[in-house]
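A single protein chain has been omitted; all remaining protein chains appear in their positions.
The chains carry the letters A, B and C, assigned in the order they are written, with residues numbered from 1 in each.
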Amino acid sequence: MTGVIGFLPESVLAFAYLIAGILFIQGLRDMTHPRTAIRGNKISSLGMAVAVGVTMLWFEILSPLVLLAALVVGTGVGTWLAITVETTEMPQLVGLFNGFGGGASALVAGAELIDLFNQEGAGALGADLTAAAAVAGIIGAITFWGSLVAAGKLHGVVNDSAVRYTGEQVVKAIVLLTALAGSAFLVVQPDLFGAAPLAGWIPAYWFIVAAASVLGVLLVIPIGGADMPVVVALLNSYSGLAAATTGFVLNNTALIIAGTLVGASGLILTVIMCNSMNRSLTNVLFGGWGEEAESEEMEDIYEGQIMSTSPEEVEMLLDTAQRVVIVPGYGMAVAQAQHAVAELADLLDENDVDVEFGIHPVAGRMPGHMNVLLAEADVSYERMRELEEVNPTFSQTDVVIVTGANDVVNPKANTDDSSPIAGMPVLNVSDARTVIVNKRSLSPGFSGIPNPLFAEDNTNMLFGDAKDSMQELVNQYEENH
Amino acid sequence: MTGVIGFLPESVLAFAYLIAGILFIQGLRDMTHPRTAIRGNKISSLGMAVAVGVTMLWFEILSPLVLLAALVVGTGVGTWLAITVETTEMPQLVGLFNGFGGGASALVAGAELIDLFNQEGAGALGADLTAAAAVAGIIGAITFWGSLVAAGKLHGVVNDSAVRYTGEQVVKAIVLLTALAGSAFLVVQPDLFGAAPLAGWIPAYWFIVAAASVLGVLLVIPIGGADMPVVVALLNSYSGLAAATTGFVLNNTALIIAGTLVGASGLILTVIMCNSMNRSLTNVLFGGWGEEAESEEMEDIYEGQIMSTSPEEVEMLLDTAQRVVIVPGYGMAVAQAQHAVAELADLLDENDVDVEFGIHPVAGRMPGHMNVLLAEADVSYERMRELEEVNPTFSQTDVVIVTGANDVVNPKANTDDSSPIAGMPVLNVSDARTVIVNKRSLSPGFSGIPNPLFAEDNTNMLFGDAKDSMQELVNQYEENH
Amino acid sequence: MTFVGNLTLFVLSAFVGYEIITKIPTNLHTPLMSGANAISGITLLGSVVVAGSGSTTLATVLGFLAVVMATINVVGGYLVSHKMLDQFSQRGGS
Partner (left out) sequence: MTFVGNLTLFVLSAFVGYEIITKIPTNLHTPLMSGANAISGITLLGSVVVAGSGSTTLATVLGFLAVVMATINVVGGYLVSHKMLDQFSQRGGS
C-alpha cells in the first residue's frame, strides 16, 4: 500500500512534514511586518505544497484521476472566488473558506471510517480512531454550518440581527448532548446497525454530524451580524485545534504544528477583538446586544440639536483648514467609498493641508478592515494613524471628517457607564474645531445606541451615502482649486 | 533497576520533563521585563527542581548517601560563591559556573562509559552512545578549561592580554584533529586496550578529554581580556548545545528543550555583543586587536592639548549646570565607584539639576554590566538612558561626566575608518558644553587606541581613581549646598 | 511518537504561535486571518489519502468532496491573503 516514494524509511516523511512546519512558522514570522508579509504568505503556501506533495507521492493513490479532478476543481473554484471578490466582501469570503475547511474535516473522517469498516470490518475501528473521528466530525460540522451562517449574515443573505428566543441555551445544550451521546455510541459500538443494509455507511457517525450541524447553526444564528468576525476567528481557531487533534491520532507532525499555530492565531485574534470592544467572549457568544435601540431616548438627545450641512459648506471649511483627520468606519466599506476618500486626502495633501487617517482598531467588521480598504485605494502606510497616536492630536485639528463610522466615535463610551460600549476606547473627535459626520441617517451603528456626538455644537451632519458624498466633496474641491 | 516511583509508566517521566521544559520557557518569558524577571528566575529554578527531583525518584539510587553528599557540597559551594561575590566580580563568576557545568558533562559521560563497560562489557558501548560521549567529552572539556581561562583573565589572575604566536591556528587545528582521531577510535573500538589492566577506565575517552582540555586553553589564551564576555557567552551556548545533543541520545525532552534554549540564548548574546562592538565573531575569536597601541601617535594627539582639572573646579561647573549626563564605563566597575556615582546623581537631583546616565550597550565587560552595577547602587531604572535616547540630548547638556569609560566615547569610531572601532556607535559626549573625563592616566581603553576626545577644547581631564574622584566630588558638593 | 511526545510538540508550537502572532500589527490582522485559514486547510493531507485510495464508491465520493472543499480553503485563503498584502507592499515600497 505504498506510493511512488513510499519505500523510503518512515523518517523521510516525518522530515518532510517537519520542513513544512518550519515553513509555516517562518511564514507567520514574516507576517510581523508589512514589508515581508507578502513573502511570508508565499513561504507558508510553499509549506503547504511540500506537505501535500510529499503525501501524494508517499501513499498509494488507487484513483489518481479522482484526486486530480478534485484538486483541479478546488483550485479553480478557490482561485475564481479569490480573484472576483470585492475588497468589501473579504470578511464573508474568509468565513466561507473557513467553513469549507471544516466541512472537509467532517467528510474525510467519515470516509476514513467507511473505508476501514468495509475493508477490515468493525474490529478495525478502535476507540482512539472513532473518538478522533467524532471530534473531527463535531468540530468540522459546527465549523462548516457556523461559518456558512456567519458568512451569510456578513453578506446580508441571512437575517443579521441577533435572533434571541427563550430557552435558547437549553436547546443548544440538548443538541450538544445528543451529539455527544452519538459519539459515545460510535466509540463503544461502531457497528451499531451491524445487520442493516446501510451499516457500511456508519450511520452513527452521520448522526453525530447531523446533530453538530444543527448545533453550528443554532450557535451562530443568535449572534448579531457585526460580531461575525469574532465568530469567524473563533471557528478558525477551532478548525486549527481539530487539525491538531487529528495529528495526535495520526502521529502527524505537520498537522500538529500547523493546527496549533492556527488555533493560537484564531484565539489571539478573538481575544484582541473582544478587548478592543471591551466585551467578554461569553458576552459576544451568548449575550449580544443590538435589540435595545430605544427610540424615545434618541429623540430626546437629537431633538432640535442636529445641524446638517452640504458638500459646498464642507468644502469651504476645508479651504481654510490646516490639519484634517479622516475617520472611516463600517459605512465606508459598505459604500465602497475608499477610493473617493483617498482622492480627497490626496487633493488636500496637494494643497498643503496636513491630512491623516484616524483608524480605530475595531472600525469596520474585521480587525484591520480599514487598513486593508485604504491600502487598496493607495493610501500610504504612514498616513494611517492608530487610536493612541491620533487621539492627542485632535485638539490641534481643524476639521474631522467621520465617514460611515459611528460606534468608534461615540463619546458615551467615556461618559455613560451603563451603555453597552462603556469602557471601549473611542476616537475623541469632538476635541477638534469642527466635526463633519457623513452617514445616511441618524440610525445607530452596530451597538444600537444613539450617539450624542451628532448633537454637539461643533458637529455638522453631512447626510448621504459615503461614496456619493465623498465624490461630491472631491468634485467641489477640484472645482475651486 | 527502578527507583521509588519507577514502576509508573514511562510517559509519566516524559510528562514531568515536559512540565520542566514549560517552566524553563515561562521563566525566560518573564525575563523580558524587569518587573517580572525575578519571578521568571524562580519559575526557571522550579523547573530545574522538578526535573532533578523526578529523576532522583525515578531511577534506582544505589548509593543515596554519595548523591546526597554531592548535592549538599555543590549547593553549599554554589550558595557561598553567589553570596560572597562582589557585583564587579560577577562576570568571572558566571564564567566559572559555566565551566563547572561543562566539566560535569565531561565527567558524567566518562562515568557512564566506565559503568556500562564494567557491567556489560565492550559490547554495551554502541556507536551512538560512544559518539555522544565523545561530543559531550570534547565540548565539556573545552567549556571547562576555556571558561576557567576566561574567568582567570577577567579576575586578573591570568595574563589578560591577547597572547599571539606564529602558527597559532595550525597548533589549534592539530590538537583538534587529535581529539577527533581519539573519538574515531572510541567509536570504532571502545575497548582499545582490552587486555591492559586499566581497560576498565576507557583510556580512549580520557585521551579525548585531555586533548580537548588543551584545546580549550589554547582557544581562549590568545583572546584579549575584554573579549572574555563574548567567549563566556559562546561557551555557554556550546554547553547548551552539548546538553541538547545528550538529550537526543537519551530521548530526554527536558535536556533537548533546556539545552536548545541555552544554546539560543548564548548565541544571541554573542551576536548582540559582536554587533554593538561592530566586529565579527571570527575577528573576536581568531584576530583580536589590543597589541598595536602606537605611543608616538598618542603623543601626537595629546601633546600640549590636555587640560586637567580638580574636583573643586568640577564642583563649580556643576553648580551652574541645568542638565548633567554621567557616562560610566569599565573603570567604574573596577574602582567600584557606582555608589559614589549614585550619591552624586542624587545630590544633583535634590538641587534641581536634571541628571541622567548615558549607558552604552557594551560599556564595561558584559552586556548590561553598567545597568547591574547602577541598580545595585539604587539608581532608578528611568534615569538610565540608552545610546539612541541620550545621544540627541547632549547638545542641550551643560556637563558630561565620563567616569572610567574610554572606547565608548571615542569619536574615532565616527571619523577614522581605519581604526579598529570604526563604525561602532559611540556616545557623542563632545556635543555637550563641557566634558569631564575621569580616569587614572591617558592610557588607552580596551581597544588600545588613543582617544582624541581627551584633547578637545571642551574636555577637562579629572585624573584619579574613579571611586576616589567621585567621592571627593560628592564631598565638595555637599560642603557647598 | 508517544502521546506525551505529541503533547510536547503541541505545547512548543503553542508557545511559538503565541510569541509570533502577538507581534503581528493590527493592520495585518485581516490578511493574517485569511492566511491562518489557509494553513488550517492542512487537513487536506487526510483528504488526499482518502480520496486517492477509497475502496468503496461512497468513500471515494466523500473523499472527492473533501479534497475539493479543502483545496478551495487552501488556494482561496492564500490568494485572498496575497491580494490584500500586495496592496500593502505597494504602499510600503513607495
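The rule is short, and it goes like this: a residue touches a chain if its C-beta (ideal position, glycine included) is under 8 Å from a C-beta of that chain, and two chains touch if they have at least 3 such contacts.
Everything numeric here is computed off the predicted structure, so don't read it as measured data.
Chemist: Specify the shown partners of the omitted chain in the complete complex.
Modeler: Looking at the complete complex, the unshown chain comes into contact with A, B, C.
Chemist: Which of B:Ile61, B:Ala124, B:Val217 or B:Leu281 sits in contact with the chain that's absent?
Modeler: In the complete complex, the chain left out is touched by residue B:Ile61.
Chemist: Pick from B:Met90, B:Val399 or B:Met461: which residue touches the chain that isn't shown?
Modeler: Here the residue in touch with the unshown chain is B:Met90.
Chemist: Consider the whole complex, including the chain that is not shown, and state which of B:Ser308, B:Ser380, B:Gln396 or B:Ser443 touches that chain.
Modeler: B:Ser380
Chemist: List the subunit C residues touching the unshown chain?
Modeler: Interface with the chain not displayed, on the subunit C side: 1-2, 5, 8-9, 12-13, 15-16, 19-20.
Chemist: What residue numbers in subunit B mark contact with the hidden partner chain?
Modeler: Residues 1, 21, 24-25, 27-29, 31-35, 37-38, 40-42, 44-45, 48, 51-52, 55-56, 59-64, 66-67, 69-71, 73-75, 77-79, 81-83, 85, 87, 90-91, 93-94, 97-98, 100-101, 103-105, 107-112, 114-115, 118-119, 200-201, 232-233, 236, 239-240, 242-244, 246-248, 250-266, 268-269, 272, 359, 361, 366-369, 371-372, 375-376, 378-381, 384, 386 of subunit B touch the chain absent from view.
Chemist: Under the stated touch rule, tell me which residues of subunit A contact the chain that is not displayed.
Modeler: 10-11, 14-15, 18, 21-22, 25, 253, 257
Here, only the chains that are shown with their structure count from here on.
Chemist: At what distance in angstrom does the C-alpha mean of subunit C lie from that of subunit A?
Modeler: Each chain's C-alpha centroid was found; their separation is 15 Å.
Chemist: If you average the CA atoms of subunit B and of subunit C, how far apart do the two points sit, in angstrom?
Modeler: Measuring from centre to centre gives 43 Å for this pair.
Chemist: Check each residue of subunit A and list the ones that touch at least two other chains.
Modeler: Nothing qualifies.
Chemist: Which subunit C residues sit where two or more other chains touch them?
Modeler: In subunit C, the residues touching two or more other chains are 3.
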